[in-house]
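First the structure, then my questions, so here it is.
As you look at this complex, bear in mind that one protein chain is not there, while each of the others sits in place.
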């Protein structure tokens, strides 16, 4: 791209006051080529990034005053745009930015599904269906080749990332029936965003374990579509998310109908082969257990597979940090690919533990 | 029973130094007819109950010196015995107590399965298989009539309680295929017991979400057997437990293959009818979400059912406090039934919240 | 009082939708003489208690529809009024209720200080200064005799309860200089109330340890006044509260200037003597450490004293559950005293642990 000539790429972060926006700014600070030159926010416009995120105090980007996300101003200020605005906002905003010439990586769900899915799963009529065909589903480990040159990247949802990466290779290899997948999800509260809610208050969350948005979570059709894109197989997904007392961390446990005789070793080998050489994928050996805590703050996914011949089930567990591999980290991974930059740039792979 | 003549029943608590033992003593303090007269423990013998459990300071039972669990001493000191000893311990101990005349309620897994299941699921050859036929599986809401007069009660496991109570009525009503149930479990750390382990340390648990003992948790055959006892149907269970950063609380999410056309309302009505009038069962209306936190410290189970016609699945969520309905509380419920005492005696139904 | 004639006392709970209101209703359910007949709330008027507090489902009071707190309706419906309305609300409301004949126990700070303190510490001019002289400071262990017959009880704040009970006997005994006390407080989030705030969200609270409202927390003058009421000594207090990642629990660590030669044993003996026979006070032996967790859900206070001759300091640690001994429990203790009922009625003293 043209902007690569001078080696410095100006990026905008929209939704800068939220958790994903804060993560984008934190991670981008360590990026040698991307420089945050525009911070957009709706409710917090006028505030600096540092005032909104005191933990970012001292970074150059902390001094940016967040502005209402005006498409022309954004395209003038930035060569590349990350949008972490709420669901439904970027569908309306991104086309004008794209028309003004800046590629957009959308962290919301606004460009992940076909147009007809939006009314029922997201509750709105999509305002820019033509762009849905242009959008690339940015799950690099499965669709890496599609990202360079894309104008619009739909950055996957956190649960969908874990579930699709868990299941796609297994479906593709024919180790399970291509019919139904049942995904049991567990997540910390940060997936619900930064806005103060009683349901994610400390008081309501400590020692709480509970399902939510059952059975119509909007990641359901995304899981189906991602598997279809990756494998050509149209399967039905059931997705049942649960909230647990954690801040970060998503674990999906996917239940698939195994074909006769499938073993844990076969499932594990299948995943290991599919993700061989991937810098952000850790396929665990049989017997080792995935743990969201080991992915915290990183762009890693941990995958674990087990066959249960007693019930004819293949179980695949996927664990990610919902704000990194499940949001801001994967968005930067896509931006690196889009811009011809080494894919791993600015993406941690070692968790702060404990 | 003879000991009812004078209105006061002497009870022994074995495994008094553990979490379930502590809960038994705490709850029994509010019982007008049971009096703890013997506290048994192996590692902590010689210590008082109060020294082991400082939160119980001030209760009369806090002054009891814990003794090695000698069967004759126990039977001499108590009319009824609660055994919260580790798996494998009461199988060896209970017969001698029973022979000495005291009924036993065993909170371990030692009397819940047929003899042939022990080597593979529990890792030991059962030393007293004859007693396995005598043992009553003490899940009162399903098997209430069998408890009065029983000599030996196998108190159900926490996960098994939630899963069996979730599924049995649904299977019995024929709303699902009687083939396989896949149970995804989530639990706080107290289910792992009181012994200090790195895996349940605060450092390893905060922000950790992870499966464990996959796929061979010993509650698997218990779930199968409980469903068979309740419904006559032999189904296969897969059980995948996960640890989450909570102290108390177990949630099971059971996935069943629904027969065509089954609705959320049918599932809910089925559960509501099955547990009509039950003092410890809260069947939630469609749309309400179960929460382990609302059962904390109580003998309640919350049940929630949802049909997903897209995938032909019936989902039933069950939530209990693993140390109360999942252990000590249900044991007292059984003891009340065994002794002809009002079943609800000394069993809280309102959680301390938040 | 007249209403004792028939053995049943109708009580109103104002602020029923908050945490303290929920605790009052929970605890009062186990009270044989008090019956909740009126639930008042401002924002949630029209909602039932059970809808606001799902954990209270099933209690008779759960069916009460919360009403705007109208003084005449309250006085007509109740013989005794608990007000857990926010600071500044009951100062305006209570006089009319009192005039209508019902005694009031106020859980807010509205009747704890002299009139002149309100503008600077609470930010409002007190609307009913005459009632401030009538109000009894309801810390039963120090002022038990004043409560029976009182019309208006100012129920102490959580931090103030812990700090005053820690220090008053030590000051009274002359073991420390009657000049200054520095109180370092630590609290869980429930003290901030039920309203959803970013600062008490799970995301902001996990692994957060931080001071707040420094150095002008409104419990400062209350600590000073409570010590003066109890000992006649006018000392100055500094109070520095900190938020820690807990739901319930307040610990105050009070630093006093010890007179020469004072020992840990003397301090401990002083506290033990002062609270001898008190059912809710647990003075710990030298070497034992106070723990808020052991008071959770109970009306207990744990007290621990240590002398440090190296710096001439007497340290007294006090731990309470801020919603029970620090709010609803102490209010019921006061109501029992006010009504001539056994003081311990409906007040737990054994924590659910762990």
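In this document, chain identifiers A, B and C correspond to the written order of the chains, with residue numbering beginning at 1 in each.
In the analysis below, contacts are C-beta pairs under 8 Å (C-beta built on N, C-alpha and C of every residue); 3 or more make two chains touch, one makes a residue touch a chain.
All of these numbers come straight from a predicted model, not from anything done at the bench.
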item	value
Full-complex contact with the absent chain, from C:91, C:170, C:192 or C:251	C:251
Residue among B:10, B:146 or B:194 touching the omitted chain	B:194
Touch with the omitted chain, as defined above, among A:56, A:77 or A:98	A:56
Those residues of chain B which, in the complete complex, touch the missing chain	19, 188-190, 194-198, 200-203, 205-206, 245-247
Touch list for chain C against the chain that is not drawn	180, 182, 184, 186, 188, 203-204, 206-212, 214-215, 220, 236-238, 240, 242, 244-251, 253, 255, 289-293, 296, 304, 306-308, 310-313, 315, 317, 319, 354
Chain not shown, touching residues in chain A	19, 22, 26, 29, 53-59, 190, 206-207, 247-248, 282, 288, 291, 293-294, 296-297, 349-354
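Criterion: only the chains that are shown with their structure count from here on.
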item	value
Approximate Å spacing (C-alpha centroids) for the pair chain B, chain C	37
Length of the line joining the C-alpha centres of chain A and chain B, rounded to whole Å	39
Residue numbers of chain C (touch at least two other chains)	19, 190, 206, 247
